[in-house]
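Scroll down for the structure; my scribbles are underneath it.
With one protein chain held back, the other chains of the complex are shown just where they sit.
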Amino acid sequence: MLLNKPHPLEVKVLTRRYEYPQKEAIGVDEYVAKEGYEALKKALDMTPEAIIDEVKKSSLRGRGGAGFPTGLKWSFVDRKSPKPKYIVVNADEGEPGTCKDRIILEHEGHRLIEGCLIAGRAIGSNRGWIYIRGEYRTQIEAMDRAIAEAYARGYLGDNVMGSGWAFHLSTHTGAGSYECGEESALLESLEGKRGNPRLKPPFPATSGAFQCPTIVNNVETYSAVPDIILKGGDWYAALGTPKNGGTRLVCLSGHLVTPGVYEVPLGIPLMTIINEIGGGVWKGRKLKAVIPGGSSSPVLRPEECDIPADYDSLAKAGSMLGSGATMVLDETTDMVKLMARIMKFYAHESCGWCIPCREGTAWLAKILARLDEGAGTKKDIDMVDELAQGMMGRTFCALGDAAAMPAMSFVKKFRGEFEAKIANAKVYMPAPQTQPLVVL
Amino acid sequence: MTFSPELEAKFAKMVQQYPQGRQKGALIPMLLFAQDEVGAVTPDVIAEVARRLSVKPVEVEEVIGYYTMLTKEPRGKHHIQICTNVSCMLTGGEELFAHACKKLGIGNKQKTADGQFSLEETECLGACSWAPAMLVNYDFHFAITPEKLDQLIDSLKKTQ
Partner (left out) sequence: MADPITLTINGRALQVPAGTLVIEAAKKHGIEIPAFCYYEGFTLQAACRMCLVEVEKMGKLQPACTLPAAEGMVVLTESPKVVDARKGMLEFLLTNHPLDCPVCDKGGECELQDMVFRYGAGESRFVEIKHHENEKQWSPAVYYDPARCILCYRCVRVCDEGLGVGALGLTHRGVHAEITPSHGDHLECDECGWCIDVCPVGALTSGTYRYKSRPWEMNYAGTVCTHCSNGCKTTLSVRNGEVIRANNRDRSGINGEFLCVKGRFGFDFVHSEERLQAPLLRKDGKLEPVSWSEALAAVAAKFGEVKARGGKFGVIGSTRTTNEENYFLQKFARQGLGTANIDHHRSGDVVTLLDALKGKTDALATVGDLYTTKAALVIGSDLSQQHPLLAVQLRADYRHHQSSTYVVTPGEVREDQYAAKSVRAKAGEELAAVEALREDLSKHESLVILFSDAIKGEAVGKLVAFGDSLGAAVKYVCLQDYSNSRGAMDMGLLPDLGPGYHAAPAAGMSMDQMLAAKDLDVLWVVGANPLENTALASESAFVVVQDLFLTETAGRADVVLPAASAYEKTGTVTNVCGEVQRLKQGPKVMGVKSDLEIMGLLAKELGLSLGIWTADKVFEEIRKTVHGYNVALPVIATGGAAQTTPVNGGVPVTVRPELIRSAGDTLFTSGTLGRYSKMLQGVMEAPGELYKR
C-alpha cells in the first residue's frame, strides 16, 4: 500500500494512524480503537453553528485547488431551506501531479466518512456522495467496504450513533474526465450528465446536487475535519501559518530522490520539501524548475522557490499551492516538450462548452507541438502568450485559465529554450504568413 | 436484457442512492459497470439502461461520447493504459508507451488481432509520486520500466 517511507519532517495529523509499511486498510475496529468516531460523537452534541465556528477557527482551506476557506463555504448553506441539503466529496483527483486523495480513500476511509458526517451535521444534511474518478476502482471498492462497516456499526444510517439523525453516504464512480473535478461539472456528472460546468451563480451552497443546497469539498478537506473537532480549531490553525491552518498532503513527483506523498504543516519552506523530504533533485543534478501546485499552476524558477509553501505565499510568488502536487524538474528537462504535453492534456480535457477554451487549447496544443518539433518561429512563441491571454479570464470555467496560466509562465520564464528549439531545428519552417480568411 | 445477479443487485441498490425521480444520477456508473460486464456499451446496453432510468437515448449518447472510459467498441481483454502526463513523462512514460506499442505491435487506441490487448496513452492517472504508472483494466502498476512492462505483458499472455 503506502509506497513511501515516512520522513521525520512530516507532521502527522491526517496520516497519524498510518504505519509503514501499511498492509491493509484501517478497519473500523482499529479506527475506533484509536479515537475514531470520537469527533463525530462530540459533533453530535454540538450545534451546527459551533461546528462551523470550529472549522472557521481552524483556518482550514480547501485542499482541492482553489484554497477557499472551508468554514466560510459551509456557512453559505441556508440550513433553513426546506430542500434537502447534500454533502459531496470531490475525489476526482485529476490535476496532473496529484495523488493524495487515493491514499486516504485506500487507507482510512473511515476518516473521510467521519468528516462527511460532521459536515453533514453542520449543514443539516442527510445524504452525501463521494465522487471518485473511474480509474480508482480499487479505491472505490475500499471506500465501499468502509461505508459498509460504518453502516453495520451504526455510524451511517437512519439513526447515526443513536442520535435519531439520519445520514447516508455512497460512492459514485466517474468515468474518465478531468473536467469533472470542477465542482459544478462534478455535480452535473453526479446527476448523470456530461461534465459540462454550470453557470455560477448560483453556487452549490444555494443550488448544488439535484438543485439542492450542497457543499463540495475535496477528500483531504473533509478528512481534516475530525481532528479539528476533536482537538479544536485553534490547535489545528496553530500547526500552520495565519490564514493557512493545519497540515496538508504534498504529492512529490518528478526528478526527486524520494518522491511520495507526505504530510507537512502549511508554511514549511518549499525548498525544505524538495531538498529534505523529497531528498533533493535526483541523479545529483541541478534544479531547473518547480511546478508547485499541479500542472495548472504557473512554473517557478529555482530562485523563486525560497518561499513558505502556503496558499498566500505562493499566490504572492505568482503561482498557486493548488492541489499540493509539487513536480520537480531537473536541469535536463525539455521545457518546450513539457509544455506541449501539458497543453495536449488540456486540449484533451476541455469539455468543449465554450469557444475560447475549446478552440484555444486545441490551437495552443498544435503550436506547441510544432515548436517542440522545431517547426516553429519566434512569432509562434509570442502567439502562445497572446492566445493564452486571449483565453485567460474569458472562459466559462477555470479550466481555460488552468491551461492558459502554465503556458504564459513557461513562455515568460523559459523563452530561451523555446528560441533554442527554433534555432537548432532540423526542420525548415517558413515563417507563417497571416492567412486571408477565405481560403478555398 | 439482464445482467449477472451480482450486477443486478448492485444496480438495485444503486438506483436508490439518488433522490426520488432523479435516478438518472445512476446513469454513468451503470453504463460503466455494464460495460465492465458486457465488454462495451452496446446498443442493447444503451436501450436497457435508458429504459431502466427513464432517460432518452440521446441522453445516453451524450455521456458515452464525453467520458473516455466508456466505449462502444469492445477493448482488449487486457486494456493497458499508460500515463504520459507530466510526472510520468518526466520519469519515462513516453518511452514506456513507445515500448508498449512495439511490444504489442499496435498503436494508441488499438487492439491486438487476437483481442487480448488494447493500448491507450492516457492522461494523469493520479499515481504521480510512483511514476511512471499504468493501468491494466483496473489494476495499477507503479514505477514501471520497460523490463517490468515486458514481464507483465508476458505473464498476462500466459494467463490467457
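What to note about this one:
A and B are the chain letters, set down in written order, and residue numbers restart from 1 in every chain.
Operating definition for what follows: a contact is a pair of C-beta atoms (placed from the backbone, for glycine too) under 8 Å apart; a residue touches a chain by one contact, two chains touch by 3 or more.
A quick note: this is a predicted structure, and the numbers were derived from the prediction, not measured.
Taking the complete complex into account, A:360 is the one of A:36, A:360 or A:406 that touches the chain left out. Only one of the listed residues, A:25, A:219 or A:347, touches the absent chain: A:347. Screening B:11, B:33, B:66 or B:140 for touch with the missing chain picks out B:66. The omitted chain makes contact with just one of the residues A:37, A:129, A:210 or A:396: A:396.
Taking the whole complex into account, chain B touches the unshown chain at residues 50, 54-59, 61-62, 64-66. Residues of chain A in contact with the chain left out of this view: 177, 179, 194, 196, 199, 347-356, 358-363, 366-367, 370, 383, 390, 393-396, 432-440.
Note that only the chains that are shown with their structure count from here on.
Of all residues in chain B, those touching chain A in their complex are 17-19, 22, 24-29, 31-33, 53, 55, 59, 62-63, 66-70, 81, 84-87, 89-91, 123-131, 135, 138-140, 142. Residues 3-4, 84, 93-99, 101-102, 127, 129, 133-138, 168, 170, 172-178, 189-195, 210, 212, 251-255, 259-261, 291, 295, 325, 327, 329, 333, 338, 341-342, 345, 348-349, 351 of chain A touch chain B in their complex.
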